[in-house]
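Then we have chain A:
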Amino acid sequence: MLPCTGRIDEALLLAAFENGADGVMVIGCLEGDCHYISGNIRARARVERVYKILEQIKIGPDRIRMYNLSAGEGERFASYANAFVDQVRNLGPSPINLVRSTNAQSAVQTAVQGEAT
Partner candidate 1 sequence: MITGTPKPIEEVLEMLEPYDNIIVAGCHGCVTVCRVGGEKEVQVLASTIRLAREAAGNKINIKEVSLERQCDPEYVESMRPYVGDYQAVLSIACGAGIQFLAEKFTTTPLLPGINTGFLGVTERQGEWAERCQGCGDCVLHLTGGICPVTRCAKSLFHGPCGGSVRGICEVDKEIKCGWQLIIDRLKALGQMENYGKLKPYKGWSSARDGGPRRIIREDMIS
Partner candidate 2 sequence: MKSGSNLEKVLAAGHFSVTAECGPPRGADPEIVRKKAAFVRGHVDACNVTDNQTAMVRMSSLAGCMLIKEQGIEPLIQMVVRDRNRIALQSDLLGASALGVRNLLCLSGDHQKFGDDPQAKNVFDIDSMQLIHLVRTMRDEGVFPSGDKLEGAPQFFIGCAVNPFADPFEIRVPRLKLKIDAGADFVQTQCIYNMDKFKKYMEDARKEGLHEKVKILAGVTPLKSAGMAKFMRRMVAGMDIPEAVIERIAAEPKDKQAAKGIEMCIEQIEELKEVEGVAGVHVMAIEWEEKLEEIIGGAGLLPRPVLV
């Protein structure tokens, strides 16, 4: 949990993949509704950069995604989380994890949440 998605940077997002994440969700406030004015817009740009990197290095861009939610949207959060997990499940384990160990249980995801309360 972070004060704002504006805190997350590309290096940390990539570190999650290095540490075995098959997918990364970044969840911030609704656009235009950022508790810190523009943090989620910054985060979106960084997520887009990581998206491109993942595409270029063939890890798969669809393993990262940013979602925007308000504090009252628990249901929607759940449906986003489920949809994203399904999406990552369909993609299968990240090539990193495939390589690392066929025995290792593939972790499904780590969620990075930006919560502004």
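What we mean here is this: contacts are C-beta pairs under 8 Å (C-beta built on N, C-alpha and C of every residue); 3 or more make two chains touch, one makes a residue touch a chain; residues count from 1.
Regarding candidate selection, all candidates are chains of the complex that A comes from, given by their letters.
Treat the numbers as computed from the prediction; the structure is a model and nothing was measured.
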{"item": "Candidate touching chain A in this complex, from 1 or 2", "value": "1"}
{"item": "Residues of chain A defined as touching candidate 1 within the complex", "value": "9-11, 14-15, 17-18, 53-54, 56-59, 94-96, 99-100"}
